[in-house]
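Scroll down for the structure; my scribbles are underneath it.
Of the protein chains in this complex, one is absent; all others appear in place.
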Amino acid sequence: MALTREQLAQRVAQELQDGYYVNLGIGIPTLVANYVPEGIEVMLQSENGLLGMGQFPTEEEIDADLINAGKQTVTMATGASIFDSAESFAMIRGGHVDLTVLGAFEVDVSGNIASYMIPGKLIKGMGGAMDLVAGADNIIVTMTHASKHGVSKLLPSCTLPLTGKGCIKKVLTDLAFLEIKDGAFHLLERAPGVSIDEIKHLTAGKLVIPDDVPEMIF
Amino acid sequence: MALTREQLAQRVAQELQDGYYVNLGIGIPTLVANYVPEGIEVMLQSENGLLGMGQFPTEEEIDADLINAGKQTVTMATGASIFDSAESFAMIRGGHVDLTVLGAFEVDVSGNIASYMIPGKLIKGMGGAMDLVAGADNIIVTMTHASKHGVSKLLPSCTLPLTGKGCIKKVLTDLAFLEIKDGAFHLLERAPGVSIDEIKHLTAGKLVIPDDVPEMIF
Amino acid sequence: MAGFDKVVSSYEEAMAGLEDNMTIISGGFGLCGIAENLITEIKRKGTKGLTMVSNNCGVDDFGLGVLLPNRQIKKIIASYVGENAEFERQMMSGELEVELTPQGTLAEKMRAGGAGIPAFFTATGYGTPVAEGKEEREFNGRHYILEQAITGDFAIVKAWKADRYGNLVFRKTARNFNPLAATAGKITVVEVEEIVEPGELDPDQIHTPGIYVNRVIQGTFEKRIEQRTIRSSAK
Partner (left out) sequence: MAGFDKVVSSYEEAMAGLEDNMTIISGGFGLCGIAENLITEIKRKGTKGLTMVSNNCGVDDFGLGVLLPNRQIKKIIASYVGENAEFERQMMSGELEVELTPQGTLAEKMRAGGAGIPAFFTATGYGTPVAEGKEEREFNGRHYILEQAITGDFAIVKAWKADRYGNLVFRKTARNFNPLAATAGKITVVEVEEIVEPGELDPDQIHTPGIYVNRVIQGTFEKRIEQRTIRSSAK
């Protein structure tokens, strides 16, 4: 069975380590915050200028001056700090964030990522995504493995304008967890109940399948 | 008579305008703060990270954490602000300081300035001087016109390593106030009682002398 | 006004000197920390042909979006332009020129503009459409592109408090691009919630020193919220 949005977030959360500073992109990545494992502390960076993002506010706590990068009202966690946008991206570009999680339209075997634009259809802009993928060493891309019509999003070469070149090493889809290296997707884990054949069928880029591909554990 | 240090400071102070942000270098420039004309407010920038430098502290006010760029203990004026060194030089390099006053060993007809190093003799470093001369549009160099031995410091071309190239337009010496333009020193004013011949004699670089060269008024 | 007193009393005075075809740098992220009333004044003035430098362009009826119906904006340099139907229409029809710029690069371009840094290298955008026409160079085996600074004829900034000398303090994430915009305007105009006397702000806690600020005006703000997300009180 393909992973749900919640399961994607849960699986990403397993990659968190104690003391990690983490930037979570809009959408599925945001849900990761709900699944931080017991005994582990992480601090969330929001690129509009907040380190130590807390949960959503109560009705009484709402403050128009306190939002996250998705423009949602939020709160601050204990030990939070506020800074301007240049400082925020100094952190990101300078490699100080330990883990970045973001979505994508396409990734390819060279570690390229396309996530911000579909020519002629969608031009909302890259926001902070180009800075995030260029600045981080440790990135997990979360996405669906293929379109609703069964068209693979894990490609030999991205077809859409790139957000970043050669910067993605790990991809978590609704079907599998994969590593990108040496010009191929290496299958690390598969979603519970998903067959290797199914993954193979929906992966357009070169896929390396080791002898043992464990199922994800939740 | 050649100007005293105090008179040099006084003459520079006449160039101050209300609302000016001013950076005063170590030595004679520092004295300018004592002669701010009545009815004019200026704010002093100290490049170690203080805008709104006040007078020296009393014995009771002394604070090791509050010094100026000359490493002297100071106080803060009303409305002062503190910032880090990158911000301080952002101000300077970005041209936000209205007037910079600093000393020099030599200046020349091309607006070059040498002030930080005498090879084989003195290597203390440029501190913030290179940033100050590169960042400011409005600079007054204060210096003695010639050495004790009568060797001119206003040259056709600087002989010492440069602090800045083509950046000086105004020079106040103990003998004269001069403008540098079109490859020459243009005599604007002379010190009270100093003859044009004396200035001519002690200026090695090309000197342009207008018909009327008023004496400075104090 | 004598000395360092930068307080002005009308929005007309605040935006005096703004002319057609000028460049304006604007603070704000989404609708958070935007100079609401300065934008309204630009709309009232009807200034045209503007180049706006701003992370976003507001929504249809709020923020910089209000300058779209009368086509006051010729070009916008921004990182994210969603949430705005009229914007999308003008962009698609070619009436509005859009220069998409990565958010961190945009922030750094403003800072560089204010700091006298004409250009800097960044890895952001390497190998993407953003790199087109820009110099590429390797440092220590990584690829970078050269990005140039941005300055504006005006900067419009929203702060929380200012003293009369223009020293500014921002509040929470309404800070965002505002301190950077403040450094990059030839004329920097700041709209605040409260004006205090010089000396009332702690010098150690001033976010933007007054040297960057030309005019200060006190306003009242709607502070519209774009995404009202809440949890129930009983957590």
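Order of writing sets the chain letters: A, B and C. Residues in each chain are counted from 1.
By our rule, contacts are C-beta pairs under 8 Å (C-beta built on N, C-alpha and C of every residue); 3 or more make two chains touch, one makes a residue touch a chain.
For clarity, every value in this text was computed on a predicted model and none was experimentally measured.
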Omitted chain's touching partners, listed by label: A, B, C
Absent-chain contact - pick from B:21, B:89 or B:185: B:89
Listed residues A:2, A:26, A:62 or A:80, member touching the removed chain: A:80
Subunit B residues touching the omitted chain (full complex): 46-50, 55-60, 62-68, 70-74, 76, 82-86, 88-89, 92-93, 112, 117, 123-131, 134-135, 161-166
On subunit A, residues whose C-beta touches the chain left out of the figure: 18-19, 21, 40-41, 43, 45, 51-52, 76, 78-83, 87, 89-97, 135
Those residues of subunit C which, in the complete complex, touch the missing chain: 108, 112, 115-123, 139-140, 142, 144, 148, 169-172, 175, 203-205
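Following the convention adopted for this analysis, only the chains that are shown with their structure count from here on.
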Arrangement of touching chains [line / ring / star / complete / other]: line
Reference subunit C; chain at largest CA-centroid distance: B
Chain centre separation in whole Å, for subunit C relative to subunit B (CA means): 36
Intercentroid distance (Cα basis), subunit B paired with subunit A, Å: 55
Centroid distance [mean C-alpha coordinates] between subunit C and subunit A, Å: 28
Where subunit B touches two or more other chains at once, by residue number: none
Per-residue multi-chain contacts in subunit C, two or more chains: 111
